[in-house]
Structure formats: C-alpha cells, structure tokens
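A single protein chain has been omitted; all remaining protein chains appear in their positions.
Chain naming follows the written order as A and B, and within any one chain the residues start at number 1.
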Amino acid sequence: MKSKSLVSIDQCTKEDILRILDNARKFEANPNRKVLEGKVAATLFFEPSTRTRLSFETAVNRLGGRVVGFSDASTTSSSKGETLKDTILMVSNYVDLIIMRHHLEGAARYASEVTNIPIINAGDGANQHPSQTMLDLYSIQKTQGKLTDLTITMVGDLKYGRTVHSLIVGMSHFNPTFNFIAPNELRMPDEQKNFCDKHGIKYNEYTEFTEEIINQTDILYMTRVQRERFTDLEEYERVKNVYILKNDMLKNSRENLRILHPLPRVNEIAYDVDDNPKAYYIQQARNGLFARQAIICEVLGIPVEE
Amino acid sequence: MKSKSLVSIDQCTKEDILRILDNARKFEANPNRKVLEGKVAATLFFEPSTRTRLSFETAVNRLGGRVVGFSDASTTSSSKGETLKDTILMVSNYVDLIIMRHHLEGAARYASEVTNIPIINAGDGANQHPSQTMLDLYSIQKTQGKLTDLTITMVGDLKYGRTVHSLIVGMSHFNPTFNFIAPNELRMPDEQKNFCDKHGIKYNEYTEFTEEIINQTDILYMTRVQRERFTDLEEYERVKNVYILKNDMLKNSRENLRILHPLPRVNEIAYDVDDNPKAYYIQQARNGLFARQAIICEVLGIPVEE
Partner (left out) sequence: MKSKSLVSIDQCTKEDILRILDNARKFEANPNRKVLEGKVAATLFFEPSTRTRLSFETAVNRLGGRVVGFSDASTTSSSKGETLKDTILMVSNYVDLIIMRHHLEGAARYASEVTNIPIINAGDGANQHPSQTMLDLYSIQKTQGKLTDLTITMVGDLKYGRTVHSLIVGMSHFNPTFNFIAPNELRMPDEQKNFCDKHGIKYNEYTEFTEEIINQTDILYMTRVQRERFTDLEEYERVKNVYILKNDMLKNSRENLRILHPLPRVNEIAYDVDDNPKAYYIQQARNGLFARQAIICEVLGIPVEE
C-alpha cells in the first residue's frame, strides 16, 4: 500500500487487495497466531459500533496482542474540547496501532497525517469503511471461486450506504457488472456512476426489485435503509419496506448466487431466507475476523506465514 | 449437563452440581491456570451488572483467555433494531463462549437455541442467575462442611429475588429445611412453594424476622429489597427497613451459622454485622470467581486437574 495506514479502499492496488485476501485465507486456516505478542492496539470508537469493534478486538486478541480503548466518545476528553489531533497524538504515545471510528468524514485520513503509527479506518461518517470492503471481497472470492467477471446486484439505500460505494471501488479491478436497485430518493449518486464510467464498468439502474434481475445475479448485496441517515422520518417510513428480499424470490436464481449484507439488518431480508443455503451474511461477518487480521498485519508490516 | 450451555440451575443434576463445586475447590487452590489460552469469551451485558461482569471477566483472564464485549446495550446494534438472534449469531462467529445478561426472561435460553457455541446465563430478568446459585452452593458447602440436612432461612424480598428461587432448586437435591421470612407483599410465590411440596422439601413461612428463627438456622440468606422491582415507590419506602439484620440479633445463633447475601446490599445488613465472624457475604463474592471458573470449564468441556 502507498501508506502504512488503511484509510480508504482507494489506496489499495489490485496487488494489495489480492495479497490481503490471500493472508485472510491463511488466517481462516489458523486464526490464533502470536504475531502481535507485546503489541497494544487502541480501539478509538468516537461513534459506537459494537459489531466492528468486537470483530477488531477479537482479531487483535487472537493474534496475541492487547487492546485498550473506548466504545463511545461521550465520556472522553473530546467532550472537554480537546482536538482530534491532540487525542491521536496522546494515544500514539502508548500504542502500536490505532483502529478508529468517527462520525466525521475524513477523520481517519487526518489522524493518519498527524501520527507516525498506523491508523485503520473503521468507518468515518458516510465516507469509508475499508475493512468492510475487504471482508466483502473475501466473501465474494471465497463463494464464487474468483473475483473477475461477476454480476453484483446492490439493493436498498445506495445513496447513503458507504459499504456499496466502497465495494464499487474495490471491485473495479475485476471487471464487474453492477445492477443498482433503489428508490429514486436513495439511488446511486452521480459520483459513483461517474467512477464506473471512467473505469469502463458496466452498470444498470432499476427502481423495481424483480426476480428477473435476481436471476442474472452472482452476488446479491442487500443494505439496510438506515433510519439515522434520514432527516425526514416520514420519508423513512414510506421507503423502508419497499426492498425486502423474500425466500420465494430466489427460486429461479443461479446456483452460485450468494446473498451478502453488511449487517445489522432490520427487516430488509425476511427471516425465511436465513435457512436458504444461498444466504451468506452470517458467514460473511465471520470472514471479517480473518480480513481484519490480514489488514492489521498489513499495516504493521508483519508477514503472514502459510 | 444436558446441554453445553448453562442457562438455568434446573438443568443441573446432583452430580453436575457436585462436580462443578469440586472443580471450584480446585480453582480456589490455584485460580491461575492457562486452560483458556487461545480462547476468546464475549461478555454481552445488555443490562449492566458490574459485579457479575467483573467476576466473569477476571475468571476468564486468570485462566489465560481473552475477553471482548459490552457492558451496556444502549450503544449496540440492538438499539438499531437488530434482533437478539442476529446479535448472537454475529458474536458466535468470533468467540468461543458467550456470557450474557439480559433484561428479558428466557433470553439466554433462546440464545442457546440459535447458536452452537456455549452460552452462560449471567442473569435474565427476574428469571435465572445460575452462576450466583453455584457460588451460593459452594459457599454453603465450604462453610458447613456439607450440603445435606441444613436449615436455610431466607429473608427479605422473596417474591422478586431470583437468587432465592434458584437456590431452592439447587438445594433441592440435599434435603434442606427452609424458613421464608418476608412481608406479605413480597412473600415466596406459589410456584416455588409448589416446587418444595413436589420435592418433599420442608418449609415454614413467617412475616416476623425474629431471633428465635435465626437461632435454629445454619445459613441466613439475606436479600436486598430492590427498588427497581417496585412500581409503587411508596410501598418500597414502607417495607425497605422492615427486615434489617443487626449484630445483637446474632448473639444466641448457632456456632456454624453463616450470613450470605448476593450483594449489593443497601441497608438490610447493619454495618456492625460486618466484623462478626459469621458474616460471610464478602468471602461469598470471592467464591464467585472460583465457581465461575468451574462453570466456564464445564460448558467448554475442559477437564480441571487437581
């Protein structure tokens, strides 16, 4: 990678991505390796995210490292008026690695510029969440046996969903075809569509969530319509139930289709889908452990043995 | 045990209990054993309980395991509308053991049904708290030299106190005699009295807390009248001071009498009792460390050496 921090999936070349995914595979074969012995990671969650925090903290612990940190900034010095720069410099004094989540876009990049220790961005506002993208890529590769020439259908909130935006960038090295299915109010922004155009990536846009599209899909990437992204709650109530995946919509889908979801889900995937072997969102979350172990070793420059 | 999870004391046979208590004894002789090396436990406290959490987390750490988790659900995905099932499945991806506390009765049992990894119930609403019962039984056995044929007097809130309900079940294998002392509003529910009848367990009910009863007692089990159980705070104010143990009430008590309390106490045991050698509630809490280490090894199928 260009930097020893992982701030954004954009900074990863195709080779970076393939190397990290290959290391994730090695960690899946053996997640308990003492490569972080004597090292301390800080998990600085200025905004709560239990799922991501537990995944990273387990990753560090299984590698023999130790964790300090906070899960909520409301009781930190930030609330006394301390700048992000001072907080990062202070914590950099103690630890070998900072894993941070922040509500402001650009916070992780800024942090990586003020400190000499590696920063892993665990989500900065609506911007980036590169470890999520890496586990999505790992899940795609693992279930499809390849990353190239796949049709990926993204459903739900494509406007505010940072995971779908980052996945477009991550997949851009592998000749994908995208289907974007969203209500008008939440459709894929021009920025991402321009990115596709510039990189010669094929995409189609739909407002209807139909079996016909599902049946031509390899990866069905569902997203949550997040209440907290809406300023108008009436608008939220109107659209939240429009794009729900039900099991009978899968009856003619491809054998290799797998359903992904960054989780948590609320009701956008009906519970009768859970027992379908094409449902993969729980295993996908498990892959996060291995992808994050690979990322941690990448930024710390620790080689991963077979 | 019938299951590899510990959800309720009901599921433990007499042999299960005796084996776990014997292992607790081994851990008391040496609490630092590296039997959990490479293992990660999650402490999922959807409802805060610092005492129980610290006890379990120390137990895991002294056994060489690692801990991830949360101490308060207000900042978790549950608050974004995620189901308990999804939360449990997600965490099951990462860890080897889940220790959970939840405000809803039945939550731990439900969790044990959706995941393949062991669940230890650290309290579910007013229902069960089996590790408390195990440490109570260990404290009784240790101080009395036996579990059989003892007279146990329970005082205070016998209606809402889950610890006394579970202790009745745990002791039912050992031919106890119970005295239930409570105000009318908080007396032992019919369910527990029917259980006693069905198992041929002798019990007496009282509304007065007298020396005469204390003097015929081996184990005096005091409980807190918990403010949070009352909807009517006036009623709470009226009854909270009725059943207070004072040191001079112990002057003619049996030599082997020991006073237990699940803690925290507020004022139901006067401070002049603390220096009486019959006061055992602090050592009782210490026994929780060993009982919990034994439970953790039991559900993980780890043998405990002498």
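The definition used in the following text is that contacts are C-beta pairs under 8 Å (C-beta built on N, C-alpha and C of every residue); 3 or more make two chains touch, one makes a residue touch a chain.
Nothing here was measured: the structure is a model prediction, and the numbers come from that model.
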item: Contact partner of the left-out chain, one of B:Ser71, B:Thr153 or B:Ser172; value: B:Ser71
item: Absent-chain contact - pick from B:Ala41, B:Val68 or B:Leu289; value: B:Leu289
item: Selected from B:Lys4, B:Arg19 or B:Arg51 as touching the chain missing from the view; value: B:Arg51
item: Chain B residues that touch the omitted chain in the full complex; value: 32, 48, 50-51, 54-55, 57-58, 61-62, 67, 71-72, 226-228, 263-266, 282-283, 285-286, 288-289
item: Touching residues (missing chain, whole complex) on chain A; value: 38, 40, 42, 66, 68-70, 75-77, 80-82, 86-87, 89-91, 93-95
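FYI, only the chains that are shown with their structure count from here on.
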item: Angle (degrees, nearest 5) of the CA superposition of chain A onto chain B; value: 120
item: Cα-centroid distance, chain A relative to chain B, in whole angstrom; value: 41
